[in-house]
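One chain of protein is taken out of this complex; the other chains stay put.
Chain nomenclature is as follows: A, B and C, assigned in order of appearance, with residue numbering initiated at 1 for each chain independently.
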Amino acid sequence: MFADMLGARLFSQRVFNLQRQGRAGTNAPVDGSEALVVGAAYGLDPTLDWVLPQYRELVGLERFGSDVLDRYVLYNIGHPDGGHIPEPTRVWPPQISLATQVPHAVGLAWGMKAKGEDGCVLVFLGDGSTSEGDFYEACNFAGVLDAPVIVVVVNNGWAISTPISVQTRAKNFAEKSHAFGIPGVTVDGTDALAVYEVIADARSRAVAGAGPTLVEAVTYRLGPHTTADDPTRYVPAAELDAAADPIEVMRAEAERRGFWTQAWEDEVLAEADARMERAVVAAESRPLDPTVLFDHVYDEPTPRLAAQRRRFTTDGQVG
Amino acid sequence: MFADMLGARLFSQRVFNLQRQGRAGTNAPVDGSEALVVGAAYGLDPTLDWVLPQYRELVGLERFGSDVLDRYVLYNIGHPDGGHIPEPTRVWPPQISLATQVPHAVGLAWGMKAKGEDGCVLVFLGDGSTSEGDFYEACNFAGVLDAPVIVVVVNNGWAISTPISVQTRAKNFAEKSHAFGIPGVTVDGTDALAVYEVIADARSRAVAGAGPTLVEAVTYRLGPHTTADDPTRYVPAAELDAAADPIEVMRAEAERRGFWTQAWEDEVLAEADARMERAVVAAESRPLDPTVLFDHVYDEPTPRLAAQRRRFTTDGQVG
Amino acid sequence: MATLNMLESINATLHAEMARDDRVMVFGEDVAVNGGVFRATEGLLDSFGADRVVDTPLAEGVIAGTAVGLAAAGMVPVPEIQFLGFSYQAFHQIAGQIARLRYRTRSRFEVPITIRSPFGGGVRTPELHSESLEAQYANIPGLKIVLPASAADAKGLLATAIRDPNPVLFLEPLRGYRMIKDDVPDGEHLVPFGQARTVCEGSDVVVIAWSFQVELARRAAVRLAEDGISVRVLDLRTLVPLDVAAIVEAVEACGRVVVVQEAPLTNGFASEIIATINDEAFYSLAAPVERVSGYDTPYPTGMLEDHFVPDVDRIVAAVRRAAEVEA
Partner (left out) sequence: MATLNMLESINATLHAEMARDDRVMVFGEDVAVNGGVFRATEGLLDSFGADRVVDTPLAEGVIAGTAVGLAAAGMVPVPEIQFLGFSYQAFHQIAGQIARLRYRTRSRFEVPITIRSPFGGGVRTPELHSESLEAQYANIPGLKIVLPASAADAKGLLATAIRDPNPVLFLEPLRGYRMIKDDVPDGEHLVPFGQARTVCEGSDVVVIAWSFQVELARRAAVRLAEDGISVRVLDLRTLVPLDVAAIVEAVEACGRVVVVQEAPLTNGFASEIIATINDEAFYSLAAPVERVSGYDTPYPTGMLEDHFVPDVDRIVAAVRRAAEVEA
């Protein structure tokens, strides 16, 4: 798990830097959430379970297949194929329209249950996103359906500049489970093993037909919201300094247990670096024919769309 | 209160019958909710507080002014003025788009607080309507704002044909208050006095700046959903028979206390009947110039709208 | 060949499609036990069981949103939005998600969703039950928009919609649910999208319409025939895809055009028809295109409805205006 966490942070920083170099668009670093994303991933079965991320989490899902990162890099450089994470990888692309992924996850879980498939669905959303009606409608329906879904609220303390105190007066985000009549758990999101156990547990309940679980993973956003954000305008320095860094937590733990050596970490980082380099090279050298602009609107283009494509290829005009 | 309850049922039945006679459109009878609507109304101050109903409740708000019923009759015969409950009556017209009134109520309470006005806002919605994101978003924001609002869930067991077991797995609707970090109370909606006390209490908290309260009033829908509904298709007869009728509850209570006489009730009903008759006559004789179709879209019609109105009055054409 | 009203035709088609493909699921508010508030889904629960015919909580957003996930799971979701006006509560899922999922994922996920919803005025329904919103969806690429005007088409278009691997808004004219009655072919009957239907031939003026307005146009054509004005009525059937060829052919044949819609005038779909004619058949126009339309007001209350919705008289008058213009 630690290796994946180290990788997650490195991948995230590299994507962040690509934006700084004008090679990628706006993106949101994972900083602070490495443990909970990786811990959750290890609590699932990548061959049976699905993950619907928000956007920060994709760098930590290496366990679900290398396509996740490769496509995430493509996504961030603005290549349309970045939204296509190929079969059989059971991870959805980033969701920008916040909380809309929760109904999708519930529907997917409902469908899996209807088809008698094993496995479950895990969906991530942020603390701020819990204020959207979609979160509530979906969790409420999941309860009624006994859907095999795990809803993970990544409580990193902030929604851009908005602190959780402005999002809700609920005691905590796990408390919201009372509105749905489903179990709610709060876990330390900087402790990968604790998250792993909570998710593994929720998963067994889900696949056993015991229904959904709401998990609040508490962490702290150690970086800016995105490449476009300046957190010094609103994040209290003291609060930030006091926040635990999951990488350090894990390193200390590994060291205590005698697993960790600097050499090992250096090697992991070197590998991750090389792996990321390959992903970036592959992404930036991936060809793109502008006419794909017209593909995948429907399975077959409508006559009007086909006509627009023809004009586009001939004289770049429409009308 | 009992008189208003008797009136509410009678008014509601009369409007129902108007539809049967082709003199009114689809409408929803109050049957079963008389006690909670009247009890709630008595817990408020009509000169300071606002009520935002769903649709069933308007017949029980006589305490807020006779305009409420008069306009409700107009509304049901399809007269546009039915949506205009004149100043100073602090009641909104029926809301058909379910739960959209809850954000309105929270905004109104927010505005009253911002202006330092006394008073609070009470909003009704049904058990089914609590499944809408608007209910959740609004209650959650109300908590953050400490808005002086009382959200009353009229749990009459049904949303058309859908029982509450299909709406949610929450233990009860008051439980949903945990998601908002606000107080939640469940009260017997067939007991007008109990409702009165709960609302009066929530009101003092609201005006004292202690914030919102979620009230679940439990009752049972004794009639069809609306004039267009056939409940025998889905309502279990046994359940219906077992349900308490708030009018009978109140009558028994009044009798026990020695207030009630048949003569008194007959007189109340006779008055209510006459009062309703006046409302219907006034409504049906109210003139309507078709060109008002074009009024009140904006404070001043846009040139295009004015042109459409001109064509309408000359040759009834548009384009 | 049986004579059915539109509601019977839709109900029979849902039965047939659910029997044909066990991936088809019907869900929404009051669709199961109650068989739908108009009985469009009557009997489905008994025939196909509670796993495939499901009453949902009262929340349009999650009805549309779960359809996305069900589709990803390999199901063929046929959700119902009880009245089109309440699709507003699901707009972020329909316009923002359902319409775009295939494009966003380069077809990793298909979206064979058919959203059924009744709409349309003239029958004294409460607020937001009557609104014609097709134009508000027509500017959203990725959706197909289907509006049957006959019981036969209700069958043929609904079957095509359910089998279509793309999201379809299937809009049912509630005024026509029982009023529209015609012969419906037995057995397999598929009407392809993007093929307009010529309801009646004519050479002087073409009236272009969809949904219930087709019936009004037909009646207007009958009345105008008595005065020797030959009116062709074109039922678009689907707005997306649009049968541009049929429109062009009709405009070239008649030279004079009336478009009928119940939606408000400004930026209703009639505007797109006129723009399309401008693009493709400008030189065939002998007169400006006439619009018969709702007005730029919210849908009014019952006592004013009949003044708002287009009627036969207004269509007749518009056809006369078009016919009178000197070429």
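As a working rule, a contact is a pair of C-beta atoms (placed from the backbone, for glycine too) under 8 Å apart; a residue touches a chain by one contact, two chains touch by 3 or more.
Here the structure is a predicted model, which is why all the values come from computation and not from measurement.
Asker: Which displayed chains make contact with the chain that has been left out?
Answerer: The chain that is not shown is in contact with A, B, C.
Asker: Give the residue, chosen from B:Gln13, B:Ser97 or B:Asn172, that touches the chain omitted from the document.
Answerer: Reading the full complex, the residue touching the unseen chain is B:Ser97.
Asker: With the missing chain put back, one of C:His92, C:Lys155, C:Arg218 or C:Arg237 would touch it. Which one?
Answerer: Once the missing chain is taken into account, the touching residue is C:His92.
Asker: Would you write out the residues of subunit B that touch the absent chain, in ascending order?
Answerer: 80-81, 83-87, 92-93, 97, 100, 102-112, 114-115, 117, 121, 133-134, 137-138, 140-141, 144, 295-299, 302-304, 319
Asker: Go through subunit A and note every residue touching the omitted chain.
Answerer: Against the left-out chain, subunit A lists 25-26, 75, 77-80, 82-83, 96-98, 128-129, 131-134, 159-162, 166-168, 228-229, 233-234, 288, 290, 292-294, 297, 302, 304-305, 308, 312, 315-319.
Asker: Which residues does subunit C use to touch the chain missing from this display?
Answerer: The missing chain touches subunit C at positions 85-86, 88-89, 91-92, 95-96, 99-100, 103-104, 127-128, 133, 135-136, 138-142, 240, 242, 263-264, 266-272, 274-275, 278-279, 282, 285, 287-289, 291, 295-298.
Simple rule for what comes next: only the chains that are shown with their structure count from here on.
Asker: Please identify the chain with the largest separation between its CA centroid and the CA centroid of subunit A.
Answerer: Greatest centre separation from subunit A goes to chain B.
Asker: Averaging over Cα atoms per chain, report the distance between subunit A and subunit B in Å.
Answerer: About 43 Å separates the centre of subunit A from that of subunit B.
Asker: Could you grab the centroid distance between subunit A and subunit C? Build each centroid from C-alpha atoms only and quote it in angstrom.
Answerer: 39
Asker: Calculate how many whole Å lie between the centre of subunit B and the centre of subunit C, each centre taken as the average of the chain's C-alpha atoms.
Answerer: That pair's centroid distance is 34 Å.
Asker: Return the residues of subunit A touching two or more other chains; collapse runs of consecutive numbers into ranges.
Answerer: 133-134, 137, 140-141, 144
Asker: For subunit C, give me the residues that contact two or more of the other chains.
Answerer: Within subunit C, the residues that touch at least two other chains are 56-57, 59, 61.
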